[in-house]
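Apart from one protein chain that is not included, each protein chain of the complex appears where it belongs.
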Amino acid sequence: MAARWASMWSSAARGRGLGPGRGNFLRQVSHYLIQYATWIPPLICFNLYVAEVTFIRGPSMYPFFNPHYNESLRQDLCLVWKLYAQEDLRRGMIVVFRKPSDPTKTSVKRIVGLPGDVVRTRPPYPYEHVTVPEGHVWVEGDHADRSLDSNAYGPISARLITGKVTHVLAPWGRAGRVKWWEHPLREGVFRSM
Amino acid sequence: MSSTTLLLRGLFRPSRCSPFSRRTAQRLPHHTASSSLPPPPSHAFGLRRNASSSPNPSPSNLTTNSGNGNPHHGQPPSWLGHPLRVILTTIKFVAFAHLIWEYGISMAPASGPSMLPTFEVLGEWLLVSKLHRFGRGVTVGDVVAYNIPINDEVGVKRVLGLPGDYVLMETPDGMGGGNMIQVPQGHCWIVGDNLVASRDSRYFGPVPLALIRGKVIATVRPLSEFKWITNPLKKEDGPTED
Partner (left out) sequence: MAPPCPSFSSHYLPAAAQVGPDGKARKTEGGRPIDLARDCELLGFAQYECLVSRPELPDSPVQCWPVQRWFRRCRDKKGTFTAETTAWEGTTSAGSSKTSTS
């Protein structure tokens, strides 16, 4: 019985054994699958260079993202804009970047200092003040004591930034544009310009 | 040759000329110029007879079965199809090629004195394996292409230290002195081969592995030279006392 099924399947897969209707159906299914598969590379490119939808994990940006991190497992769904990600960086922007300590992971933080700024650091950092070097930014999470940020690993190269968080998509109540410019600037940053 | 054109047909007119239209394409001349064609293979006859259970299987029956009422019959073959389809196919092809370029292998010209004498100042083309992106599988002594952390250019330098390794922070002075650091996690230490004309980790510190674009595996001078880049780090007996 099984052998008969197998032979029927293999002949059907060749699209001949079971009459033209069934064969056509299988051929069409595989044909459409191939058609959809050809759209995978453009989709990957779109996600790499234009925009991507991602979840924000962890409490480091509390209360801006995940305000209920300690009450529920719900995570904020966000739109990350990737076009010109490393250009026109401003203080207060929320950026996605590759972790300097682990290239396979990404992190979401707020830009606190731009090149040339002098930042008064927070505890884990060994020096009290630091000048952000050229091509680098100082990033911090909003939730200072639950965030592994520049105070732990120093200023990060702007080349590590892969995108800017522009919109919150879910939960519905807070959905909308991320108004980073309304966020108060962190104290203790002596701006260079 | 014929297989490539078939493949292209499949690309450009996917909805009609897909895998199963290949047979149509082969059989299509059967209507028009059947005399010059060799007869279809015999096993196709046998199978078809089983399937369609027609009392009198004939070659014409075959063609109608597979390419039922071919709409292009009699028209000049429109090779490209609808303009929108051409655009979409181009997008797909460019995206695919870009991913190969970004994650597989790429080639780019390089210039500058910082890697003398390994690479010439001008006219050098480098073959870069993107499989070593993010420093995957890179060892001390390899040459890597990386995003320069302090500006928006791409540099090529030699890796002297990986996370946890210990390196000299400055150019060796030959006197047995100098400061060292341990390369932090997720970073590497890169220095150009030409120590006097290279701006590298000695200037901007350890580089995050996330900025490594790939490993340089060969140099190519177009039409004249191809040379693999090998890792020079090898076992030695020790310095000769002089």
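A and B are the chain letters, set down in written order, and residue numbers restart from 1 in every chain.
As a working rule, contacts are C-beta pairs under 8 Å (C-beta built on N, C-alpha and C of every residue); 3 or more make two chains touch, one makes a residue touch a chain.
Keep in mind the model is a prediction, meaning the values are calculated, not measured.
From the set A:Lys82, A:His136 or A:Arg186, the residue in touch with the chain omitted from the display is A:His136, counting the whole complex. Although one chain is not displayed, its contacts with chain A can still be listed: residues 100-101, 125-127, 133, 136, 152-157. The omitted chain makes contact with chain B at the following residues, 113, 116-117, 121-122, 140-141, 149-150, 158, 160-169, 171-172, 174, 176-185, 187, 191-197, 204-208, 232-239, 241.
Simple rule for what comes next: only the chains that are shown with their structure count from here on.
Look at where the CA atoms of chain A average out and do the same for chain B: the two points lie 25 Å apart. On the chain B side of its complex with chain A, the touching residues are 14, 18-20, 47-48, 50-52, 65, 91-92, 95-96, 98-99, 134-135, 147-152, 184-187, 204, 208-212. By the touch criterion given at the top, residues 15-20, 23-24, 27, 30-31, 34-35, 38-39, 41-42, 44-45, 86, 98-104, 133-136, 156-157, 159-160 of chain A touch chain B in their complex.
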